[in-house]
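For this view, one protein chain was removed and the others were kept in their places.
Up next, chain A:
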(Lines give C-alpha, C1' and ligand atoms only; values in the text may rest on other atoms or scores of the structure.)
Protein backbone atom coordinates (compact mmCIF):
# COMPACT_ATOMS: atom_id res chain seq x y z
CA UNK A 1 0.00 0.00 0.00
CA UNK A 2 1.38 3.38 -0.89
CA UNK A 3 1.64 5.96 1.86
CA UNK A 4 -0.09 8.63 -0.15
CA UNK A 5 -3.11 6.44 -0.35
CA UNK A 6 -3.06 5.79 3.35
CA UNK A 7 -3.00 9.47 4.15
CA UNK A 8 -5.76 9.94 1.72
CA UNK A 9 -7.91 7.37 3.44
CA UNK A 10 -6.93 8.72 6.85
CA UNK A 11 -8.09 12.21 5.98
CA UNK A 12 -11.12 10.74 4.39
CA UNK A 13 -12.07 8.84 7.50
CA UNK A 14 -11.56 11.89 9.65
CA UNK A 15 -13.97 13.70 7.44
CA UNK A 16 -16.42 10.83 7.69
CA UNK A 17 -16.16 10.79 11.43
CA UNK A 18 -17.08 14.44 11.52
CA UNK A 19 -20.06 13.76 9.34
CA UNK A 20 -20.90 10.94 11.65
CA UNK A 21 -20.92 13.29 14.59
CA UNK A 22 -23.25 15.61 12.83
CA UNK A 23 -25.66 12.88 11.90
CA UNK A 24 -25.71 11.21 15.27
CA UNK A 25 -25.19 14.41 17.21
CA UNK A 26 -27.59 13.50 19.98
CA UNK A 27 -26.63 9.89 20.23
CA UNK A 28 -25.39 8.49 23.47
CA UNK A 29 -22.12 7.66 21.88
CA UNK A 30 -21.49 11.34 21.27
CA UNK A 31 -22.15 12.34 24.83
CA UNK A 32 -19.65 9.77 25.88
CA UNK A 33 -17.12 10.99 23.45
CA UNK A 34 -17.45 14.44 24.89
CA UNK A 35 -16.92 13.31 28.40
CA UNK A 36 -13.90 11.25 27.55
CA UNK A 37 -12.67 12.73 24.33
CA UNK A 38 -9.30 11.10 24.50
CA UNK A 39 -10.76 7.70 25.01
CA UNK A 40 -9.71 6.18 21.79
CA UNK A 41 -6.28 7.71 22.03
CA UNK A 42 -5.88 6.10 25.43
CA UNK A 43 -5.23 2.85 23.76
CA UNK A 44 -1.70 1.85 24.61
CA UNK A 45 0.37 1.96 21.49
CA UNK A 46 3.85 1.51 22.84
CA UNK A 47 5.32 -1.15 25.01
CA UNK A 48 4.94 -0.14 28.60
CA UNK A 49 7.14 -2.91 29.82
CA UNK A 50 10.71 -2.51 28.75
CA UNK A 51 12.36 -5.75 28.04
CA UNK A 52 14.80 -6.50 30.76
CA UNK A 53 18.24 -7.13 29.39
CA UNK A 54 19.10 -9.57 32.16
CA UNK A 55 16.04 -11.60 31.41
CA UNK A 56 16.29 -15.31 30.83
CA UNK A 57 17.43 -16.04 27.34
CA UNK A 58 16.94 -19.64 26.45
CA UNK A 59 18.15 -21.47 23.39
CA UNK A 60 16.86 -19.99 20.14
CA UNK A 61 13.45 -21.36 19.34
CA UNK A 62 11.84 -21.53 15.95
CA UNK A 63 8.44 -19.88 15.86
CA UNK A 64 5.96 -20.86 13.19
CA UNK A 65 2.59 -19.12 12.96
CA UNK A 66 1.02 -21.35 10.37
CA UNK A 67 -1.92 -19.39 8.98
CA UNK A 68 -4.32 -20.61 6.33
CA UNK A 69 -3.09 -18.00 3.88
CA UNK A 70 0.30 -16.85 5.09
CA UNK A 71 2.89 -18.48 7.25
CA UNK A 72 4.90 -16.37 9.64
CA UNK A 73 8.24 -17.94 10.41
CA UNK A 74 11.40 -16.90 12.18
CA UNK A 75 13.77 -17.57 15.06
CA UNK A 76 13.09 -16.13 18.47
CA UNK A 77 16.28 -14.14 17.98
CA UNK A 78 14.87 -12.41 14.90
CA UNK A 79 13.12 -9.06 15.20
CA UNK A 80 10.32 -9.99 12.86
CA UNK A 81 9.19 -13.10 11.02
CA UNK A 82 9.36 -13.82 7.33
CA UNK A 83 5.84 -13.78 5.93
CA UNK A 84 5.18 -16.04 2.99
CA UNK A 85 2.13 -17.52 1.30
CA UNK A 86 1.20 -20.88 2.76
CA UNK A 87 0.35 -22.38 -0.58
CA UNK A 88 1.54 -23.75 -3.86
CA UNK A 89 0.72 -21.69 -6.92
CA UNK A 90 0.46 -22.44 -10.59
CA UNK A 91 0.36 -19.94 -13.40
CA UNK A 92 -0.76 -20.15 -16.98
CA UNK A 93 2.41 -18.60 -18.32
CA UNK A 94 4.85 -21.07 -16.80
CA UNK A 95 3.57 -24.54 -17.16
CA UNK A 96 6.73 -26.30 -16.22
CA UNK A 97 6.85 -25.49 -12.56
CA UNK A 98 5.05 -24.89 -9.32
CA UNK A 99 5.70 -21.92 -7.11
CA UNK A 100 5.97 -22.68 -3.43
CA UNK A 101 5.64 -19.95 -0.81
CA UNK A 102 7.53 -16.82 -1.76
CA UNK A 103 8.94 -18.38 -4.93
CA UNK A 104 6.02 -16.65 -6.54
CA UNK A 105 8.08 -13.46 -6.41
CA UNK A 106 10.15 -14.93 -9.23
CA UNK A 107 7.12 -15.22 -11.45
CA UNK A 108 6.47 -12.38 -13.86
CA UNK A 109 3.02 -13.08 -15.16
CA UNK A 110 0.62 -13.62 -12.31
CA UNK A 111 -2.58 -13.58 -14.31
CA UNK A 112 -4.86 -16.51 -13.69
CA UNK A 113 -2.87 -17.59 -10.65
CA UNK A 114 -4.13 -20.92 -9.39
CA UNK A 115 -3.94 -21.63 -5.68
CA UNK A 116 -3.38 -24.90 -3.92
CA UNK A 117 -4.15 -24.08 -0.31
CA UNK A 118 -3.50 -26.57 2.49
CA UNK A 119 -6.47 -25.54 4.61
CA UNK A 120 -10.18 -25.99 4.50
CA UNK A 121 -12.08 -23.63 6.78
CA UNK A 122 -8.82 -22.86 8.52
CA UNK A 123 -7.83 -26.47 9.25
CA UNK A 124 -5.01 -28.25 7.47
CA UNK A 125 -6.46 -31.11 5.45
CA UNK A 126 -4.38 -31.13 2.28
CA UNK A 127 -1.09 -32.57 3.38
CA UNK A 128 0.13 -32.96 -0.16
CA UNK A 129 0.21 -29.16 -0.16
CA UNK A 130 1.17 -28.41 3.42
CA UNK A 131 4.10 -30.79 3.56
CA UNK A 132 5.87 -29.40 0.46
CA UNK A 133 5.40 -25.85 1.73
CA UNK A 134 6.95 -26.80 5.06
CA UNK A 135 9.74 -28.62 3.23
CA UNK A 136 10.43 -25.49 1.25
CA UNK A 137 10.36 -23.25 4.32
CA UNK A 138 12.66 -25.38 6.42
CA UNK A 139 15.08 -25.95 3.57
CA UNK A 140 15.24 -22.44 2.23
CA UNK A 141 13.95 -19.90 4.71
CA UNK A 142 14.58 -21.12 8.19
CA UNK A 143 16.52 -24.31 8.95
CA UNK A 144 14.83 -26.48 11.52
CA UNK A 145 17.49 -28.95 12.67
CA UNK A 146 17.87 -29.52 16.37
CA UNK A 147 15.73 -26.62 17.40
CA UNK A 148 12.74 -26.49 19.65
CA UNK A 149 9.69 -25.16 17.81
CA UNK A 150 6.62 -23.22 18.87
CA UNK A 151 3.90 -23.47 16.28
CA UNK A 152 0.32 -22.30 16.10
CA UNK A 153 -2.78 -24.34 15.47
CA UNK A 154 -6.41 -23.24 15.26
CA UNK A 155 -8.71 -23.77 18.21
CA UNK A 156 -10.16 -27.29 18.35
CA UNK A 157 -7.47 -28.47 15.95
CA UNK A 158 -8.67 -31.98 15.24
CA UNK A 159 -6.89 -35.03 16.53
CA UNK A 160 -6.00 -36.57 13.13
CA UNK A 161 -4.47 -33.25 12.07
CA UNK A 162 -2.35 -33.10 15.20
CA UNK A 163 -1.25 -36.69 14.69
CA UNK A 164 0.03 -36.01 11.19
CA UNK A 165 1.73 -32.84 12.39
CA UNK A 166 3.50 -34.85 15.09
CA UNK A 167 4.62 -37.42 12.60
CA UNK A 168 6.00 -34.86 10.20
CA UNK A 169 7.87 -32.85 12.80
CA UNK A 170 9.06 -35.49 15.22
CA UNK A 171 9.65 -38.40 12.87
CA UNK A 172 10.60 -36.85 9.58
CA UNK A 173 12.09 -33.49 10.55
CA UNK A 174 13.43 -35.00 13.76
CA UNK A 175 13.00 -31.84 15.76
CA UNK A 176 14.13 -31.74 19.36
CA UNK A 177 10.96 -30.53 20.98
CA UNK A 178 7.72 -28.81 20.17
CA UNK A 179 4.92 -26.74 21.65
CA UNK A 180 1.64 -26.02 19.90
CA UNK A 181 -0.70 -23.21 20.85
CA UNK A 182 -3.54 -21.14 19.38
CA UNK A 183 -2.59 -17.82 17.78
CA UNK A 184 -5.12 -16.10 20.03
CA UNK A 185 -3.21 -17.34 23.06
CA UNK A 186 0.03 -15.94 21.74
CA UNK A 187 -1.61 -12.60 21.02
CA UNK A 188 -3.03 -12.57 24.53
CA UNK A 189 0.40 -13.39 25.93
CA UNK A 190 2.01 -10.56 24.00
CA UNK A 191 -0.74 -8.13 24.97
CA UNK A 192 -0.68 -8.92 28.67
CA UNK A 193 3.09 -9.06 28.95
CA UNK A 194 4.28 -6.36 26.64
CA UNK A 195 1.39 -3.97 26.23
CA UNK A 196 -0.52 -3.68 29.50
CA UNK A 197 2.10 -5.36 31.66
CA UNK A 198 -0.26 -7.16 34.02
CA UNK A 199 -2.86 -9.86 34.04
CA UNK A 200 -6.16 -8.33 32.99
CA UNK A 201 -9.16 -9.90 31.31
CA UNK A 202 -9.08 -9.33 27.57
CA UNK A 203 -10.73 -10.33 24.32
CA UNK A 204 -8.61 -11.32 21.34
CA UNK A 205 -10.39 -10.81 18.04
CA UNK A 206 -8.55 -12.59 15.25
CA UNK A 207 -9.98 -11.80 11.85
CA UNK A 208 -8.03 -13.87 9.38
CA UNK A 209 -8.32 -15.59 6.05
CA UNK A 210 -10.78 -18.35 6.89
CA UNK A 211 -12.73 -17.05 9.84
CA UNK A 212 -12.94 -14.52 12.60
CA UNK A 213 -12.62 -15.62 16.20
CA UNK A 214 -13.63 -13.72 19.32
CA UNK A 215 -11.99 -15.27 22.36
CA UNK A 216 -12.22 -13.87 25.89
CA UNK A 217 -9.51 -14.48 28.47
CA UNK A 218 -10.23 -14.24 32.17
CA UNK A 219 -7.40 -14.68 34.63
CA UNK A 220 -5.18 -15.47 31.68
CA UNK A 221 -7.32 -18.45 30.68
CA UNK A 222 -9.59 -18.91 27.74
CA UNK A 223 -13.20 -18.59 28.71
CA UNK A 224 -14.57 -21.23 26.36
CA UNK A 225 -18.19 -20.64 27.13
CA UNK A 226 -18.10 -17.25 25.44
CA UNK A 227 -15.59 -17.93 22.67
CA UNK A 228 -17.11 -17.58 19.22
CA UNK A 229 -16.16 -18.07 15.61
CA UNK A 230 -17.74 -16.25 12.69
CA UNK A 231 -17.21 -18.19 9.49
CA UNK A 232 -16.23 -15.15 7.53
CA UNK A 233 -12.73 -14.01 6.71
CA UNK A 234 -10.54 -12.34 4.15
CA UNK A 235 -10.96 -15.13 1.63
CA UNK A 236 -14.68 -14.56 1.46
CA UNK A 237 -14.24 -10.81 1.13
CA UNK A 238 -11.88 -11.25 -1.83
CA UNK A 239 -14.20 -13.74 -3.47
CA UNK A 240 -17.15 -11.44 -2.95
CA UNK A 241 -15.29 -8.51 -4.49
CA UNK A 242 -14.30 -10.76 -7.37
CA UNK A 243 -17.91 -11.74 -7.88
CA UNK A 244 -19.39 -8.25 -7.90
CA UNK A 245 -16.68 -6.81 -10.12
CA UNK A 246 -17.17 -9.67 -12.54
CA UNK A 247 -20.89 -9.05 -12.62
CA UNK A 248 -20.76 -5.28 -12.80
CA UNK A 249 -17.70 -4.52 -14.88
CA UNK A 250 -15.13 -7.00 -16.02
CA UNK A 251 -14.76 -10.73 -15.80
CA UNK A 252 -12.14 -11.28 -13.11
CA UNK A 253 -13.34 -14.53 -11.59
CA UNK A 254 -9.99 -16.17 -12.41
CA UNK A 255 -7.93 -13.38 -10.91
CA UNK A 256 -8.10 -14.07 -7.20
CA UNK A 257 -4.54 -12.87 -6.68
CA UNK A 258 -5.06 -9.56 -8.44
CA UNK A 259 -8.42 -8.88 -6.85
CA UNK A 260 -6.96 -9.59 -3.43
CA UNK A 261 -4.53 -6.76 -4.13
CA UNK A 262 -7.39 -4.56 -5.28
CA UNK A 263 -9.08 -5.29 -1.97
CA UNK A 264 -5.99 -4.43 0.01
CA UNK A 265 -5.39 -1.26 -1.98
CA UNK A 266 -8.85 0.22 -2.12
CA UNK A 267 -11.19 -1.18 0.50
CA UNK A 268 -11.84 0.48 3.82
CA UNK A 269 -14.25 0.16 6.72
CA UNK A 270 -16.74 2.96 6.71
CA UNK A 271 -17.58 4.78 9.94
CA UNK A 272 -20.98 5.68 8.55
CA UNK A 273 -22.38 3.20 6.09
CA UNK A 274 -25.49 5.09 5.15
CA UNK A 275 -23.71 8.33 4.54
CA UNK A 276 -21.09 6.69 2.36
CA UNK A 277 -23.82 5.00 0.37
CA UNK A 278 -25.31 8.41 -0.25
CA UNK A 279 -21.98 9.87 -1.35
CA UNK A 280 -21.22 6.92 -3.57
CA UNK A 281 -24.55 7.35 -5.33
CA UNK A 282 -23.89 10.98 -6.20
CA UNK A 283 -22.39 12.08 -9.47
CA UNK A 284 -19.32 14.06 -10.45
CA UNK A 285 -17.06 15.64 -7.89
CA UNK A 286 -19.62 15.10 -5.13
CA UNK A 287 -18.66 11.45 -5.23
CA UNK A 288 -15.47 11.37 -3.20
CA UNK A 289 -15.52 7.62 -2.88
CA UNK A 290 -15.19 6.44 -6.43
CA UNK A 291 -11.67 5.43 -7.41
CA UNK A 292 -10.11 4.16 -10.59
CA UNK A 293 -7.80 1.23 -10.25
CA UNK A 294 -5.30 0.37 -12.93
CA UNK A 295 -5.06 -3.38 -13.27
CA UNK A 296 -1.66 -4.94 -13.83
CA UNK A 297 -0.98 -6.28 -17.31
CA UNK A 298 2.21 -8.05 -16.12
CA UNK A 299 4.05 -6.41 -18.92
CA UNK A 300 4.46 -2.74 -18.13
CA UNK A 301 2.50 -2.78 -14.90
CA UNK A 302 3.48 -5.54 -12.52
CA UNK A 303 1.25 -4.42 -9.71
CA UNK A 304 -2.06 -2.60 -9.92
CA UNK A 305 -2.50 0.79 -8.31
CA UNK A 306 -5.08 3.44 -7.54
CA UNK A 307 -5.13 6.13 -10.15
CA UNK A 308 -4.50 9.46 -8.48
CA UNK A 309 -6.88 12.35 -8.97
CA UNK A 310 -5.91 14.55 -11.88
CA UNK A 311 -3.74 11.89 -13.39
CA UNK A 312 -4.25 11.97 -17.08
CA UNK A 313 -5.73 8.80 -18.42
CA UNK A 314 -3.70 9.22 -21.57
CA UNK A 315 -0.49 8.77 -19.66
CA UNK A 316 -1.42 5.26 -18.76
CA UNK A 317 -0.15 2.72 -21.19
CA UNK A 318 -2.67 1.86 -23.79
CA UNK A 319 -4.52 -1.37 -23.50
CA UNK A 320 -4.39 -1.59 -19.74
CA UNK A 321 -7.64 -2.16 -17.98
CA UNK A 322 -9.20 0.09 -15.40
CA UNK A 323 -11.64 -0.84 -12.68
CA UNK A 324 -14.05 1.67 -11.25
CA UNK A 325 -14.53 1.03 -7.57
CA UNK A 326 -17.40 2.80 -5.94
CA UNK A 327 -19.59 1.36 -3.19
CA UNK A 328 -17.55 -1.84 -3.47
CA UNK A 329 -14.81 -0.07 -1.53
CA UNK A 330 -16.75 -0.20 1.71
CA UNK A 331 -19.59 -2.67 1.18
CA UNK A 332 -17.06 -5.50 0.96
CA UNK A 333 -15.35 -5.05 4.37
CA UNK A 334 -18.79 -4.19 5.73
CA UNK A 335 -19.58 -7.90 5.55
CA UNK A 336 -17.39 -8.36 8.61
CA UNK A 337 -19.82 -6.19 10.53
CA UNK A 338 -23.00 -7.33 8.78
CA UNK A 339 -22.65 -10.82 7.34
CA UNK A 340 -26.39 -10.63 6.79
CA UNK A 341 -25.74 -8.28 3.88
CA UNK A 342 -25.04 -11.34 1.77
CA UNK A 343 -27.55 -13.52 3.57
CA UNK A 344 -25.22 -15.12 6.12
CA UNK A 345 -27.28 -15.15 9.26
CA UNK A 346 -24.39 -14.84 11.67
CA UNK A 347 -23.71 -11.89 13.94
CA UNK A 348 -21.07 -9.42 12.83
CA UNK A 349 -17.83 -8.76 14.68
CA UNK A 350 -19.11 -6.07 17.02
CA UNK A 351 -22.35 -7.84 17.83
CA UNK A 352 -20.26 -10.92 18.51
CA UNK A 353 -17.96 -9.06 20.90
CA UNK A 354 -20.94 -7.64 22.77
CA UNK A 355 -22.53 -11.06 23.12
CA UNK A 356 -19.21 -12.48 24.16
CA UNK A 357 -18.93 -9.91 26.94
CA UNK A 358 -22.45 -10.66 28.06
CA UNK A 359 -21.68 -14.35 28.33
CA UNK A 360 -18.75 -13.67 30.66
CA UNK A 361 -19.04 -13.34 34.44
CA UNK A 362 -20.49 -10.03 35.53
CA UNK A 363 -17.45 -8.79 37.41
CA UNK A 364 -15.15 -9.25 34.42
CA UNK A 365 -17.29 -7.53 31.82
CA UNK A 366 -16.05 -3.95 32.24
CA UNK A 367 -12.47 -5.25 32.24
CA UNK A 368 -13.03 -7.12 29.00
CA UNK A 369 -14.39 -4.03 27.31
CA UNK A 370 -11.23 -2.21 28.31
CA UNK A 371 -8.95 -4.73 26.65
CA UNK A 372 -9.99 -5.70 23.17
CA UNK A 373 -7.15 -6.73 20.88
CA UNK A 374 -7.56 -6.87 17.12
CA UNK A 375 -5.26 -9.14 15.15
CA UNK A 376 -5.31 -10.83 11.75
CA UNK A 377 -5.10 -9.43 8.24
CA UNK A 378 -8.54 -7.85 8.20
CA UNK A 379 -7.53 -5.54 11.05
CA UNK A 380 -5.42 -3.77 8.43
CA UNK A 381 -8.44 -2.31 6.66
CA UNK A 382 -8.30 1.45 7.17
CA UNK A 383 -10.94 2.46 9.69
CA UNK A 384 -11.37 -1.04 11.09
CA UNK A 385 -10.36 -0.27 14.65
CA UNK A 386 -12.22 3.03 14.67
CA UNK A 387 -15.40 1.31 13.56
CA UNK A 388 -15.10 -1.48 16.12
CA UNK A 389 -14.55 1.15 18.78
CA UNK A 390 -17.42 3.40 17.72
CA UNK A 391 -19.91 0.56 17.42
CA UNK A 392 -18.86 -0.99 20.72
CA UNK A 393 -19.13 2.39 22.38
CA UNK A 394 -22.71 2.69 21.26
CA UNK A 395 -23.61 -0.80 22.49
CA UNK A 396 -21.89 -0.82 25.85
CA UNK A 397 -22.92 1.11 28.96
CA UNK A 398 -21.77 4.73 29.13
CA UNK A 399 -19.80 4.39 32.31
CA UNK A 400 -17.60 1.63 30.94
CA UNK A 401 -14.29 2.45 29.37
CA UNK A 402 -13.87 0.89 25.97
CA UNK A 403 -10.40 0.31 24.60
CA UNK A 404 -9.70 -1.30 21.29
CA UNK A 405 -6.05 -2.09 20.68
CA UNK A 406 -4.69 -2.69 17.23
CA UNK A 407 -1.03 -3.66 17.26
CA UNK A 408 1.36 -2.02 14.85
CA UNK A 409 1.34 -5.17 12.78
CA UNK A 410 -1.80 -7.24 13.41
CA UNK A 411 -0.53 -10.01 11.15
CA UNK A 412 2.68 -10.72 13.05
CA UNK A 413 1.40 -9.93 16.55
CA UNK A 414 0.81 -13.59 17.38
CA UNK A 415 4.29 -14.42 16.15
CA UNK A 416 5.68 -11.69 18.40
CA UNK A 417 3.81 -13.37 21.23
CA UNK A 418 5.62 -16.58 20.39
CA UNK A 419 8.90 -14.71 20.47
CA UNK A 420 8.11 -13.36 23.93
CA UNK A 421 7.04 -16.78 25.10
CA UNK A 422 10.34 -18.23 23.90
CA UNK A 423 12.19 -16.04 26.39
CA UNK A 424 10.03 -17.20 29.28
CA UNK A 425 11.87 -19.81 31.39
CA UNK A 426 8.60 -21.72 31.68
CA UNK A 427 8.73 -22.62 28.02
CA UNK A 428 10.94 -25.56 28.95
CA UNK A 429 8.08 -27.22 30.76
CA UNK A 430 5.68 -26.56 27.91
CA UNK A 431 7.76 -28.18 25.20
CA UNK A 432 7.32 -31.85 24.50
CA UNK A 433 10.57 -33.53 23.58
CA UNK A 434 11.17 -36.06 20.86
CA UNK A 435 11.89 -38.66 23.55
CA UNK A 436 8.59 -37.99 25.27
CA UNK A 437 6.78 -38.27 21.97
CA UNK A 438 8.50 -41.52 21.13
CA UNK A 439 7.69 -42.90 24.52
CA UNK A 440 4.11 -41.81 24.88
CA UNK A 441 2.92 -41.21 21.36
CA UNK A 442 0.59 -38.75 19.74
CA UNK A 443 -2.11 -39.15 22.34
CA UNK A 444 0.18 -37.43 24.79
CA UNK A 445 0.84 -34.41 22.59
CA UNK A 446 -2.85 -34.16 21.79
CA UNK A 447 -3.67 -34.13 25.48
CA UNK A 448 -1.05 -31.52 26.27
CA UNK A 449 -1.59 -29.15 23.37
CA UNK A 450 -5.39 -29.12 23.37
CA UNK A 451 -6.58 -26.95 26.19
CA UNK A 452 -10.20 -27.37 25.07
CA UNK A 453 -10.03 -30.95 26.33
CA UNK A 454 -10.03 -29.45 29.79
CA UNK A 455 -12.90 -27.07 29.12
CA UNK A 456 -15.70 -28.42 31.21
CA UNK A 457 -19.18 -27.65 30.02
CA UNK A 458 -20.76 -28.76 33.26
CA UNK A 459 -18.70 -26.28 35.17
CA UNK A 460 -20.29 -23.42 33.36
CA UNK A 461 -23.79 -24.76 33.34
CA UNK A 462 -23.87 -25.24 37.08
CA UNK A 463 -22.87 -21.68 37.75
CA UNK A 464 -25.54 -19.81 39.66
CA UNK A 465 -27.65 -18.15 37.08
CA UNK A 466 -26.97 -14.49 37.22
CA UNK A 467 -29.95 -12.27 36.65
CA UNK A 468 -27.75 -10.44 34.23
CA UNK A 469 -27.70 -13.21 31.72
CA UNK A 470 -30.92 -11.60 30.75
CA UNK A 471 -28.88 -9.00 29.01
CA UNK A 472 -27.92 -11.67 26.58
CA UNK A 473 -31.40 -12.91 26.28
CA UNK A 474 -32.88 -9.55 25.61
CA UNK A 475 -30.81 -9.54 22.48
CA UNK A 476 -31.10 -13.17 21.70
CA UNK A 477 -34.80 -13.48 22.25
CA UNK A 478 -35.36 -11.22 19.35
CA UNK A 479 -33.06 -13.49 17.39
CA UNK A 480 -35.85 -14.76 15.25
CA UNK A 481 -36.00 -11.38 13.58
CA UNK A 482 -33.15 -12.42 11.44
CA UNK A 483 -34.73 -15.53 10.04
CA UNK A 484 -36.09 -14.09 6.90
CA UNK A 485 -36.29 -14.71 3.30
CA UNK A 486 -32.94 -13.82 1.94
CA UNK A 487 -34.16 -11.49 -0.69
CA UNK A 488 -37.62 -10.84 0.56
CA UNK A 489 -38.96 -7.95 2.55
CA UNK A 490 -38.33 -7.72 6.24
CA UNK A 491 -41.76 -8.51 7.58
CA UNK A 492 -42.69 -7.94 11.16
CA UNK A 493 -46.13 -9.44 10.79
CA UNK A 494 -44.70 -12.73 9.69
CA UNK A 495 -42.65 -12.80 12.80
CA UNK A 496 -45.55 -12.22 15.08
CA UNK A 497 -47.33 -15.09 13.48
CA UNK A 498 -44.35 -17.28 14.07
CA UNK A 499 -44.00 -16.22 17.65
CA UNK A 500 -45.44 -19.37 19.11
CA UNK A 501 -42.68 -21.51 17.68
CA UNK A 502 -39.91 -19.52 19.14
CA UNK A 503 -39.82 -20.81 22.66
CA UNK A 504 -39.31 -24.33 21.58
CA UNK A 505 -37.09 -23.33 18.75
CA UNK A 506 -34.26 -21.43 20.31
CA UNK A 507 -31.33 -23.77 20.72
CA UNK A 508 -28.41 -23.66 23.06
CA UNK A 509 -28.91 -20.00 23.76
CA UNK A 510 -32.17 -20.49 25.55
CA UNK A 511 -30.52 -22.61 28.17
CA UNK A 512 -30.00 -19.38 30.00
CA UNK A 513 -32.69 -18.05 32.27
CA UNK A 514 -35.69 -16.46 30.72
CA UNK A 515 -36.37 -13.85 33.35
CA UNK A 516 -37.04 -10.27 32.53
CA UNK A 517 -34.83 -8.29 34.85
CA UNK A 518 -33.27 -5.20 33.46
CA UNK A 519 -30.61 -4.39 35.97
CA UNK A 520 -27.66 -4.09 33.68
CA UNK A 521 -27.55 -0.81 31.87
CA UNK A 522 -26.21 -2.59 28.86
CA UNK A 523 -29.65 -4.01 28.37
CA UNK A 524 -30.96 -0.55 27.90
CA UNK A 525 -28.26 0.20 25.43
CA UNK A 526 -29.16 -2.88 23.53
CA UNK A 527 -32.85 -2.26 23.80
CA UNK A 528 -32.30 1.16 22.42
CA UNK A 529 -30.51 -0.40 19.50
CA UNK A 530 -33.41 -2.71 18.93
CA UNK A 531 -36.22 -0.27 19.33
CA UNK A 532 -37.60 0.60 15.98
CA UNK A 533 -39.11 3.94 16.83
CA UNK A 534 -36.11 5.54 18.39
CA UNK A 535 -34.67 8.08 16.03
CA UNK A 536 -31.45 8.15 17.94
CA UNK A 537 -30.81 4.51 17.58
CA UNK A 538 -27.68 3.69 15.63
CA UNK A 539 -27.01 3.14 12.03
CA UNK A 540 -28.75 0.00 11.02
CA UNK A 541 -32.05 0.89 12.54
CA UNK A 542 -31.83 4.30 11.03
CA UNK A 543 -31.34 2.76 7.68
CA UNK A 544 -34.07 0.28 7.97
CA UNK A 545 -36.53 2.91 9.07
CA UNK A 546 -36.94 5.27 6.15
CA UNK A 547 -36.24 2.50 3.74
CA UNK A 548 -39.06 0.37 5.00
CA UNK A 549 -41.60 3.13 4.78
CA UNK A 550 -40.44 4.02 1.32
CA UNK A 551 -40.66 0.44 0.42
CA UNK A 552 -44.21 -0.04 1.55
CA UNK A 553 -45.46 2.92 -0.45
CA UNK A 554 -43.46 2.01 -3.50
CA UNK A 555 -44.21 -1.62 -3.57
CA UNK A 556 -47.81 -1.61 -2.49
CA UNK A 557 -48.76 -3.15 -5.75
CA UNK A 558 -46.22 -5.88 -5.47
CA UNK A 559 -46.95 -6.61 -1.86
CA UNK A 560 -50.05 -8.60 -2.54
CA UNK A 561 -48.16 -10.90 -4.78
CA UNK A 562 -45.27 -11.05 -2.40
CA UNK A 563 -47.54 -12.20 0.37
CA UNK A 564 -47.49 -15.57 -1.29
CA UNK A 565 -43.81 -15.76 -0.50
CA UNK A 566 -44.46 -14.81 3.05
CA UNK A 567 -46.32 -18.01 3.47
CA UNK A 568 -43.33 -19.86 2.15
CA UNK A 569 -41.06 -18.06 4.49
CA UNK A 570 -43.12 -18.95 7.46
CA UNK A 571 -43.21 -22.60 6.63
CA UNK A 572 -39.54 -22.68 6.00
CA UNK A 573 -38.68 -21.13 9.30
CA UNK A 574 -40.59 -23.85 10.97
CA UNK A 575 -38.78 -26.47 9.02
CA UNK A 576 -35.39 -25.20 9.93
CA UNK A 577 -36.25 -25.19 13.56
CA UNK A 578 -37.84 -28.55 13.75
CA UNK A 579 -34.75 -30.08 12.24
CA UNK A 580 -32.55 -28.79 15.01
CA UNK A 581 -32.66 -31.75 17.35
CA UNK A 582 -30.81 -33.66 14.69
CA UNK A 583 -27.34 -32.57 15.60
CA UNK A 584 -25.57 -33.67 12.51
CA UNK A 585 -28.01 -31.79 10.36
CA UNK A 586 -27.24 -28.66 12.26
CA UNK A 587 -23.55 -29.27 11.65
CA UNK A 588 -24.14 -29.22 8.01
CA UNK A 589 -26.23 -26.16 8.53
CA UNK A 590 -23.49 -24.33 10.31
CA UNK A 591 -20.84 -25.41 7.91
CA UNK A 592 -22.29 -23.15 5.35
CA UNK A 593 -21.67 -20.13 7.46
CA UNK A 594 -24.90 -20.45 9.42
CA UNK A 595 -26.83 -19.86 6.29
CA UNK A 596 -29.90 -21.23 4.68
CA UNK A 597 -29.72 -24.69 3.27
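Throughout what follows, a contact is a pair of C-beta atoms (placed from the backbone, for glycine too) under 8 Å apart; a residue touches a chain by one contact, two chains touch by 3 or more; residues count from 1.
We take it that contacts and distances are computed from a predicted model.
The chain that is not shown carries the UniProt protein name "HIT-type domain-containing protein", picked from "HIT-type domain-containing protein", "RBR-type E3 ubiquitin transferase", "Mediator of RNA polymerase II transcription subunit 27" or "UBC-like protein". Of the listed positions A:75, A:200 or A:277, the one in contact with the omitted chain in the full complex is A:277. From the set A:236, A:357, A:373 or A:432, the residue in touch with the chain omitted from the display is A:236, counting the whole complex. Within the full complex, the residue among A:117, A:267, A:388 or A:404 touching the omitted chain is A:117. When you scan A:71, A:207, A:346 or A:445 for touch with the missing chain, the hit is A:346.
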